[in-house]
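A single protein chain has been omitted from the complex, and every remaining protein chain is retained in its original position.
Which chain is which? They are A, B and C, in the order written, and residues in each are numbered from 1.
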Amino acid sequence: MEIRKLEGLIAAPFTPMKQYGSINPGIIPAYANKLKTDNVKGTFVCGTTGEGTLMTNEERKAVAEKWIGEQTDDFKVIVHVGTTSAKQSKELAEHAQKSGAYATGTMGPVFLRPSGIEELIGFCSEVASGAPDLPFYYYHIPSVSGIDLSMYEFLQKAPSQIPNLAGIKFTHNNFMEMQQCLQLEDGKWDILHGYDEMLLAGLSFGAKGAVGSTYNFMAPIYREIITDFENGDIEAARKKQSKTVKIIEILLKYNGALVAGKAVMNLVGIDCGTCRNPLRNLTDSETSNLTNELVAMGFKM
Amino acid sequence: MEIRKLEGLIAAPFTPMKQYGSINPGIIPAYANKLKTDNVKGTFVCGTTGEGTLMTNEERKAVAEKWIGEQTDDFKVIVHVGTTSAKQSKELAEHAQKSGAYATGTMGPVFLRPSGIEELIGFCSEVASGAPDLPFYYYHIPSVSGIDLSMYEFLQKAPSQIPNLAGIKFTHNNFMEMQQCLQLEDGKWDILHGYDEMLLAGLSFGAKGAVGSTYNFMAPIYREIITDFENGDIEAARKKQSKTVKIIEILLKYNGALVAGKAVMNLVGIDCGTCRNPLRNLTDSETSNLTNELVAMGFKM
Amino acid sequence: MEIRKLEGLIAAPFTPMKQYGSINPGIIPAYANKLKTDNVKGTFVCGTTGEGTLMTNEERKAVAEKWIGEQTDDFKVIVHVGTTSAKQSKELAEHAQKSGAYATGTMGPVFLRPSGIEELIGFCSEVASGAPDLPFYYYHIPSVSGIDLSMYEFLQKAPSQIPNLAGIKFTHNNFMEMQQCLQLEDGKWDILHGYDEMLLAGLSFGAKGAVGSTYNFMAPIYREIITDFENGDIEAARKKQSKTVKIIEILLKYNGALVAGKAVMNLVGIDCGTCRNPLRNLTDSETSNLTNELVAMGFKM
Partner (left out) sequence: MEIRKLEGLIAAPFTPMKQYGSINPGIIPAYANKLKTDNVKGTFVCGTTGEGTLMTNEERKAVAEKWIGEQTDDFKVIVHVGTTSAKQSKELAEHAQKSGAYATGTMGPVFLRPSGIEELIGFCSEVASGAPDLPFYYYHIPSVSGIDLSMYEFLQKAPSQIPNLAGIKFTHNNFMEMQQCLQLEDGKWDILHGYDEMLLAGLSFGAKGAVGSTYNFMAPIYREIITDFENGDIEAARKKQSKTVKIIEILLKYNGALVAGKAVMNLVGIDCGTCRNPLRNLTDSETSNLTNELVAMGFKM
């Protein structure tokens, strides 16, 4: 399978839910429109930000289908199918392919973790075989998954067992490893940058695409960072990156980027509701403080 | 709900599978007979050893049903329903109750882990509410789940939100915390010892029941340890515990207690097949070496 | 060197200091008398509890000498000489031997940690060679040192390079490994139990000696635990161990066993002063609350 590369910003969307209740996929078309208006190039759905692993399989399928319904040439949908079970993930991958997704991806298995790279590849191979006609991305996020195997080694050993491997969603601040992955085989692989607050580092090392949760509600400033960077104006890019750091600093104070981020979506007019157990939602007064801090920092709602 | 305590050995059974394929629940009746013959008092099914999180929900239900079919007053079935999703786990708990299980249990959510004890209780509360008429056990296994919140605090705060809380499957070598749990409220809670190779420590601190994977194939020696201990013959108990340590040492050399343990089941006549991804099964030659080492250590097959 | 085993309680003494200032070795004779009165069999000086690594080498030597001055056949002094530098530790070991210590010990090097067991043995070998006529103990305390290499492997490989190796101060709750060490070569090695709050587990597995910080101020109850255990009255031993757990629970609330423990020493009449940077001493009001909680728990001062 020829490897095509994703460029620009890919949102890791929140999954709209009703107040502590069922999923609310009816919101997704409006959500997708907002992202398209912001020139976001696609979505990586049902991942960490999307509370993928907090949903049932049926819910994940329903959410994925709805996003795929909004897919265009300029707005691609990658379905994260990661679970603790290769068999279950493979079923989700089959569904994604049948539903017309652009690509699939999975994190490694977080309970009974792989003891080595071969075991990780074995797991991914089974999952990726569920959507053999679609590009497959491994989702590398050691801080949450607890799986920190070498992606450089992965890219060298996996292709024989994962013919549809396209690359890695690289959510890690080990930029030595990221460089190794980006440089391997003359830059063959699609390495998607993962930490929004360090986008400029990824760009410096040659990343072209980036997946993140704050692209949901502040994509424009990140697009400017990319433009400044491409124009060689690093200082301008750095100042804008610094602004995003200040916003993220605030989100982290309010239960982290997932819980606070979902609250921000509600503030910007996309009703995403609340998060599921074991996440703790903000109280009304916390939401109000969050809003005030964001406004004081110049965040526009 | 009045708390009844489990006493004696509870096996954490392997899930019989066909060679790298589908589950094989037809083996379960014979498996249960072996355990009953060995005076094992029950099973904690679909847990770590049972590859619970590597199965689909449908498979877990099928396996649980089959075990429940073997349940007697002297052989209780506790169904582990842990997944990363409270909603999904709740559904499994509902199924367990409907199917007639003795109790349910869950580990904490291993992706998007709880940030504090309240979040863990919130998760468990949702899961336990799926089987409100059954005792509920929290499955504490920090070395694998990565969740190491204080169980002492859990037992003090959880009851108001989990009315059917019975206790903890305590798979951790923090014996200070275990003592705190065992002593709390005059020993009200059912704290099940978890590490087979340290059973004598659990007994010393007052544990009465124990859940483990090696009780599947060497329950008799552990029963003798309990008997020696109850008779005040610690030295005899210690010598036997030391023998189990030597066996477990061998298992750990051969890909760990799960992979090697499943191989041992096949050797003792219960066809459990192989393990799923991302576990790596033994080669024939490794199995042969494992067998030889066990025999040399006096293990009877 | 023939291995003699230590039996009974060994205190890990606090180092008396003046208020935020210089060491105060003049207190040591009275301190030693208290320990002897409590039937404590020796001291492991300048270790974790003794703030060994927070002192200068000159201070460590002065403190060690003063303790050695109190040494008798029934009250042995083991000098902890651990630093990050094998060369520096070797010098401290030379001093300990010259000064007449019973034995020396060292933890592994905590900055530039050993990458494997051979490297750890290399380090210990250099240190132990400074006191070749004295028994040498390796101080295993992974929770603080961050070095968690297999002690079972250590005992098998180290003797050829450390002829004076006597055993291990085993401060870890991995009781499988502790059993392996205790059973090796028919119980040849001296494995000293390390966690006071789990003493009963160590006794169950066969430990005869124990080193700890709370033996400084509540040795009598631990001696009773040992006596009960030897008399086969596990239940009585368990109840007493449970009382110690409750005391330690209180200490942990007040900045941990070292800071709170030093405060307790002052309460029981041995003026140990305060702790050094980076430890945070208790305020007067915290000390007062600590005292009240201890008294409420039945602690006698």
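Odds and ends about this structure:
FYI, a residue touches a chain if its C-beta (ideal position, glycine included) is under 8 Å from a C-beta of that chain, and two chains touch if they have at least 3 such contacts.
Predicted model, so just to flag it, every value in this text is computed and none were measured.
Here the chain not displayed is in touch, across the complete complex, with A, C.
Residue A:248 is the one among A:46, A:120, A:248 or A:294 that touches the chain not shown.
The hidden chain makes contact, of the residues C:157, C:208, C:223 or C:276, with C:276. One of C:69, C:114 or C:220 touches the chain omitted from the figure, and that residue is C:114. The residue touching the chain not shown here, chosen from C:1, C:30 or C:144, is C:144. Annotation for chain C: contacts to the undisplayed chain at residues 48, 51, 53-57, 59, 83-88, 91, 107-116, 118-120, 122-123, 126, 144-146, 255-256, 258, 276-280. The omitted chain makes contact with chain A at the following residues, 173-176, 179-180, 183, 195, 197-198, 200-201, 203-206, 229, 232, 234, 237-238, 241-242, 245, 248-249.
Please note the rule applied: only the chains that are shown with their structure count from here on.
Interface residue usage between chain A and chain B, two copies of one sequence, is largely shared: over half of the residue numbers at the contact are used by both copies. Rounded to whole angstrom, the centroid-to-centroid distance between chain A and chain B, based on C-alpha atoms, equals 35 Å.
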